[in-house]
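Note that this complex is displayed minus one protein chain, with the remaining chains in position.
Let's turn to chain A:
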Amino acid sequence: MSAETAQNARGSGGASLLSDQRFRSLFFQALVIGLFGAFLLFIILNTATNIEKRGISTGFDFLGVPAGYDIAISPFFEFKATDTHGTVFWVGLLNTLMVSILGIFAATILGVILGVLRLSPNWLINRIVYCYVEVTRNVPLLLQILLWYSIFLGLPSVRQSISIWDTFILNQRGLIVPEPIPTAGFMLVPICLVIAIVGSFLFSKWAHKKQDETGKIYPVLMTSIVSILGLPILAFIVAGFPLEFSYPELKGFNFQGGLSIKPEFTALWFALTLYTAAFIAETVRSGIQSVSHGQTEASEALGLKPSWTMRLVILPQALRVIIPPMTSQYLNLTKNSSLAVAIGYPDIVQSFGGVTLNQTGQAIEVIFITMLVYLTISLVISAFMNWYNSRVRLVER
């Protein structure tokens, strides 16, 4: 079809077609797409043929079959061996999301702090941070995960646990803390929290409008903090402390009761956080350094307070540089969490993509679903960060 268009446009045939730039580019694009399509088709056909030939059954029916094995870490709901492989998928997904989200939070906070310290005029501090950054980001992540895991396994055994008032227990099988169990009337607390957050948001909008109109500035930050923290605490007291705790107790082989944070999770979380924080620190440092010192001087000349200079002048310009590389760090952290498989943390790759794959033998289906999950998570993070990026972008006039 492209050939016809080009021919009609030119009204000539044969040899001159090759010298037509538009035809040439269309031709080669079509060729590349065609080859790529043929390649995909070949892979699909080849797979289908081989599956057929080897008598391997296919389909997604296995998702409804009982898994038959147990998963040690399922913090959001109880998982039993009688649950299906479909449930394994959700447990794995939630475990992946949990370690990724907590990792992103911790790495961001630590990374920003390190990035700022890296610019400290204090020689000792900035050298220490420099060493930390260089060492951490140049040692392979897998080794760091294994290192943290062996450190945690080196903690005292169950019988020699480190115990603080018999409430917090630390041993090689994890950190066990009292588990809060809400009793009647506890619902008041989260309700108040939501009210406080919505209220703070409305107040800040109103304050902004007022400031635009009258120039009067209201203490938005302080009011928000006080209400978001204060209101739920007040509700908690009013409802008569509606919370009980289940304390850990040594029974037989292990501590029963309480909330147990397993070393597999902690090792993975630590390693991901510390590794990614080193990259984020460099990103933050370069972002801040990209804003010329003239900007600070100019805002001081206008009489802005140092905190305002940072918030209203430096940060908006630095963020423009920081956000895009930050996005890829978040994506990296999420994908790196799949190294969980090395220490047996049941994320989606270890549980669903590993054990379920092996017990059912449905390799193609399981890998396909697992890939789709990572693609979806990555696209969501990407979309959010792009949205945020367009919000903080400088509007150029």
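Annotations
In this text, a residue touches a chain if its C-beta (ideal position, glycine included) is under 8 Å from a C-beta of that chain, and two chains touch if they have at least 3 such contacts; residues count from 1.
Note that in this section contacts and distances are computed from a predicted model.
Name of the non-displayed chain as stated in its UniProt record, restricted to "SGNH hydrolase-type esterase domain-containing protein", "Amino acid ABC transporter substrate-binding protein", "dCTP deaminase" or "Fe-S oxidoreductase": "Amino acid ABC transporter substrate-binding protein".
When the whole complex is considered, the residue among A:17, A:94, A:153 or A:321 that touches the unshown chain is A:153. Among A:92, A:248, A:287 or A:346, only A:346 touches the chain left out of the display. Contact between chain A and the absent chain runs through residues 41, 44-46, 48-49, 52-57, 68-72, 81-82, 150, 153-154, 157-158, 172-173, 251-254, 256, 263, 341-342, 344, 346, 350, 354-355, 357-359, 361, 363.
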